[in-house]
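Before I ask anything, here is the structure I am working with.
Note that one protein chain of the assembly has been removed; the remaining protein chains are unaltered in position.
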Amino acid sequence: MTQFTLLDILRNLVFATQWTVILSLVSFIGGGLLGLGLLVLRIGGGRIFAPVVRVYVELFQGTPLLMQLFLAFFGLGLFGIDVPPWLAAAVALILWTAAFLTEIWRGCVEAVPKGQWEASASLGMSYVEQMRHVVLPQALKIAIPPTVGFSVQVVKGTALTSIIGFTELSKAGTVLSNATFQPFTVYGLVALIYFALCFPLSQAARHLERKMNVAHRH
Amino acid sequence: MTYEFDFAWLAGYWPVFARGVAMTIRLILVGGVLGIALGIFCAWGRALGPRWLRPLVALYVELIRNTPFLIQLFFIFFGLPAAGFRLNEVEAASLAMVINLGAYSAEIIRAGIEATPRGQFEAGASLALSPLQTFRHVVLIPALQKIWPALASQVVIVMLGSAVVSQIAVEDLTFAANFAQSRTFRAFEAYFLSTAIYLALAILLRFLLLRLGDLLFPHKRGAR
Amino acid sequence: MSLIAIEGLRKSYGEHEVLKGIDLEVAKGEVVAVIGKSGSGKSTLLRCVNGLEAINGGSITVDGARLAGDEAHLRALRLKVGMIFQQFNLFPHKTAGQNVMLAQQVVKKTGKAAAEAMARRMLDRVGLGEKFGAYPDQLSGGQQQRVAIARALAMEPMALLCDEITSALDPELVGEVLQVVRGLAAEGMTLMMVTHEMAFARDVCSRVVFMHQGRVHEAGPPGEVFANPRTPELQSFLGRVA
Amino acid sequence: MSLIAIEGLRKSYGEHEVLKGIDLEVAKGEVVAVIGKSGSGKSTLLRCVNGLEAINGGSITVDGARLAGDEAHLRALRLKVGMIFQQFNLFPHKTAGQNVMLAQQVVKKTGKAAAEAMARRMLDRVGLGEKFGAYPDQLSGGQQQRVAIARALAMEPMALLCDEITSALDPELVGEVLQVVRGLAAEGMTLMMVTHEMAFARDVCSRVVFMHQGRVHEAGPPGEVFANPRTPELQSFLGRVA
Partner (left out) sequence: DALEDIKSAGIIRVAVPQDFPPFGSVGTDMKPQGYDVDMARLIATRLNVDLALVPVTSANRIPFLQTGKVDLVISSMGKNPERDAVIDFSDAYAPFYNGVFGPEDLAIADASDLSGRTVGVTRGSIEDLELTKIAPADATLKRYEDNNGTISAFLSGQVEAIATGNVVAAAIIAQDPPKKPAMKFLIKNSPCYVGLNENEPALQAAVNEIIAAAKADGALEEIAQQWLGMGLPEGL
C-alpha cells in the first residue's frame, strides 16, 4: 500500500479545498442573483408568481441537498441531457442557495417598518420607486449579517457535491482516509480547514450585526 | 436514453423504508427536544450567564457551527470510544443532533432574548425576582415566541441534515434508500422515494412545530 | 368650490366598520382640526384621504378629481395632498436634505440642483437650515418631525394632512413643531390635522371636527365648539382632556 | 425616622456624572414629586433607589437598611420599594391577573389561591376587577399602567417609585391613572414620583423636588415652589411647562 506522509495528506486536502471555495463562490454569487429575482417575484409577484416562488422555496428547503444534487445530475441524464458534473453541482447549489436567501431577504424586507412604505407612498412614489429608493436600501442593510451567516451553510453544503463525483474537501477526506487508514488525522485536518474557512465568515456576520445594532436603532 | 422506472422491488423493501422513517422521526424527536433544551441553556449562558460560562458557550457554538455535521458525527462515534466513552450508533447520532441543534438554536434563542426590551428585565428585577426567575418566568416565553418560526426552520434543517447518519450505520431513511439500491441497483427509484418522503416529513414537521407554537404561546401578540 | 370633498365615506376592517359615512368639505386655506377619542376613526379618515386605505363606500374628491384606486390616480392625488405621521417616518438611510430631495427627484424628476435648492429652502422654512447633512438618528424628535414637514412641503402640495404629529414628542419639543404648523396656517396652507393639543386647535384652526364612533358628531368654529359643546359626548370628551 | 434616606448619592455613566451628590429624605406617608428638565437625572435617581443601577458614591437607606449591591440585599430592598415605569413593562405573555400574581408566587412563594385573591383585590383597587383575564395588548395604555400599579401594590411595598407613569399615555387616559395615584396618596402610601403633570404635583404632593444637572436644585412644599420659584432655572422650567 502506498505510504502517505502527513504532508501528502495536507497537500491533497488543501488542493481539494480549492473546489470547495470555487463551488461556494459560484453558488453564493449565482444563488444571490437568482434569490434577488425570486425575492422580487415573491413580494411583488401578485397572485401568480408569489405562490410559485413559495412552492419553489418549500421544495428546495424541504428536501436534502444531497438528493437535489443527485437528481440534478442523474435525473437530467435520464432524459438524455448530459450535464457535466460542475454544471449540475453549480445549478443545484445555486437553486438551493437561492431558496434560502430569498426567504432570508423576504424577512428583511418585512422588517422594514410599515411607516416607511406609507411615508414614501404619501410622497407619491410608485411601488418600484418605493422598493428601489426606500425599502431595499434599508432591507439590504439588515440583510447583510444573516446573508454572510448563511454563506457558512453554503460552504458546508458544497461537501455534498461528492455524490456527483466532485472531489472537494470532504470527499478528499473520505478518499484519503480510505487510502491511509488514518481517519483521525484526516478528518481532524478536514475539520480544521472547514473551521478556517467558516469561522471568519461567521465572525464577520456577528461583527456586522453588532455594528448595525450600535449604529442604527430604527 | 430511456429509463423505465420500476417500483416493483419496493414490495420486498418497504419494511426497510418504514423502519428508516421511524428512525429518522425518532432521531429528530430526541434531537429536537433535547437540542432546544440545550439551546435554551446555552442562550441563557451566553447572554445572561456567569462570566466564566460565556466564553465556553461561545467556543462550543462556534466549533459546531463552523464544521460539518458529518465530521462531528465521526468524532462522536469513532473518536469518543478512544476516550473510553462508547455510544452505539443511534446514541451517537442522537447526541450529534442534540449538540448540533443545541448550537444553532442557542444563537437563535439568544437573538430572541436580546430582542427582549430592557424594561422586561427591569420590571422583573423591581418585583424582586432573581435574574434566573426573571429569565424563566418573564423573558423566556416571549423570546421563544418571537423566534419560534426560525427555530422551527432550524429543526427542519437538522432533520434533513440527519441524512448523513447512515454513514455510521444508523438505519434511517437514507440508509433505507442506500440499502435498497445497493441490493437492487434501483438507485433512481430509491432516492426519488426517499426524497419524496423527506419532503413530506419536512412539511409535516414544520406544520406540527408551528401548531406546537400555537399551543405553547396561546396568546398571539398584536403587531408591536 | 372646496379643495377636499368627502361624501358618505365608509371604511371597514373586516367586519368592523370604522368610518360609517363621513361628509366633510375642506375649503382652500382652511385649517381643520379633527378631534375625538382614541379609536373613533380619526387616523383612518386621514389615511383614506391620502389613499393609504382602500375605501368601501362614498367618494373623496380632491381639487375636482375623484379618488380612484389605481396607481396613477393615487400618485396624482398624493402629489396634491401631503401627509405627516405621528412617527415621523423619515428614511433612516438618508440625510435630512436627501429625505427632502428624494421624492422630488424620483417622482417629479426634478434635477438634483433644483431639488437641493428646494430642500434647503424648505429646511430653512422649518428652522433646520443647518441640519441638511444630518441623519435622522442624529436629530431630536422635534427636529425629525420638522424635517418630515419640510419633506412634505417640498412636493408643493395643495393640502397637508397631519396625524397627531406631536404625540410622539417630549412635551418640551411639542412647541417647536406647532410653531412651524402655525406658520404654515398663517401662510394660507390648507391643513387637516388630528390633534390632542386643544389650545392649539382653538388658536389656529378655522374649524373643529369632533369624531365619535366613526361619524362626524359635531363640527364648527373652535370658539363655538369648545365654548358650547352641544352633545354630551363632546362635553365629556372636552371635560376629560382639558 | 425617614423611610428613604439618600445621602451624597453619586452616579456616573462612564465619564459622564449624572448624579452629583444627592441628599434627600422621604418620610413615611410623604408624596414627593421630582421635576426637572430632560436629562437632569430624575430617572437615574429613582432607578438607583430601586437598585437598578449600581451607585458610585454616597448611600441609600430604606427603612433603616442600607442598600448593598449583592443579590440578597437587592431583593430585600425591592420587596420594600416597588417601581412603576413609563413604558408599563407588563409581561405580554401573561394576563393582567397573572401579571399581578407572578411575583407573589415566585418571590414570596404565596400559594396560587392566595395570590389570586390578592390579585383580584389589587385589580379591583385600580378599577380593573373585570380585566383579570385580559392580556396586556387587549388593554388601553391607561389600563395597562393601572395593572402595573396593581402588580407593584400586590407585593405590599412600603413605598412606590413612579417614573413618568403617564408620559406614554394618550391625554385622555392620563386622568384615570392619576386618579389611582391620588387614591394611594390619600391612603397614606409613600410615593416618590417623577412627573410632568404640574397641576397634579401641586394638588397631591407634599413636597416638590426640582432637579437640575444632577443636583437637587430647589425643593419645598408645592405651594411655595410653584408660587415663588427662587432660582432662575426653576423659573424658566416652570415657564416652559405651564
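A, B, C and D are the chain letters, set down in written order, and residue numbers restart from 1 in every chain.
What we mean here is this: a residue touches a chain if its C-beta (ideal position, glycine included) is under 8 Å from a C-beta of that chain, and two chains touch if they have at least 3 such contacts.
The structure presented is a predicted model; accordingly, all values stated were derived computationally and were not measured.
S.K.: If I'm reading the header right, one chain is hidden. Which shown chains does it touch across the whole complex?
M.R.: Every shown chain touched by the left-out chain: A, B.
S.K.: Touching the absent chain in the whole complex: find that residue among A:Gly30, A:Gly45, A:Gly77 or A:Pro113.
M.R.: Going through A:Gly30, A:Gly45, A:Gly77 or A:Pro113 one by one, A:Gly77 is the residue touching the chain not shown.
S.K.: Contact with the hidden chain only, please: which chain A residues?
M.R.: 1-2, 4-5, 8, 12, 15-16, 70, 73-74, 77-78, 82, 162-165, 167, 172, 174-179, 181-183
S.K.: If the hidden chain were put back, which residues of chain B would touch it?
M.R.: On the side of chain B, residues 1, 3, 9, 74, 77-79, 81-82, 86, 88-89, 166-169, 175, 178-179, 181-188 touch the unshown chain.
Keep this in mind: only the chains that are shown with their structure count from here on.
S.K.: Can you give the rotation angle that fits chain C onto its twin chain D by Cα atoms, in degrees and rounded to the nearest 5?
M.R.: With C-alpha atoms aligned, the rotation comes to 175 degrees.
S.K.: Can you tell me which chain lies farthest from chain D, using the average of the Cα atoms as each chain's centre?
M.R.: Farthest from chain D by mean C-alpha position: A.
S.K.: Where the centres are mean C-alpha positions, what is the separation of chain B from chain D, in Å?
M.R.: About 45 Å separates the centre of chain B from that of chain D.
S.K.: Okay, in this complex, where on chain A does chain B touch?
M.R.: Residues of chain A touching chain B: 58-59, 61-67, 70-71, 74-75, 77-80, 152, 156, 159, 170, 183-184, 187, 190-191, 194-195, 198-199, 202.
S.K.: Can you tell me which positions in chain D touch chain B when the two form their complex?
M.R.: Interface residues on chain D, with respect to chain B: 50-52, 71, 74-75, 78-79, 82-83, 85, 87, 89-93, 102-103, 106-107, 135, 137, 148, 151-152, 155.
S.K.: Going by the contact rule at the top, pick out the chain C residues touching chain D in the complex.
M.R.: 37-38, 167, 170-172, 175, 196, 237, 240-241
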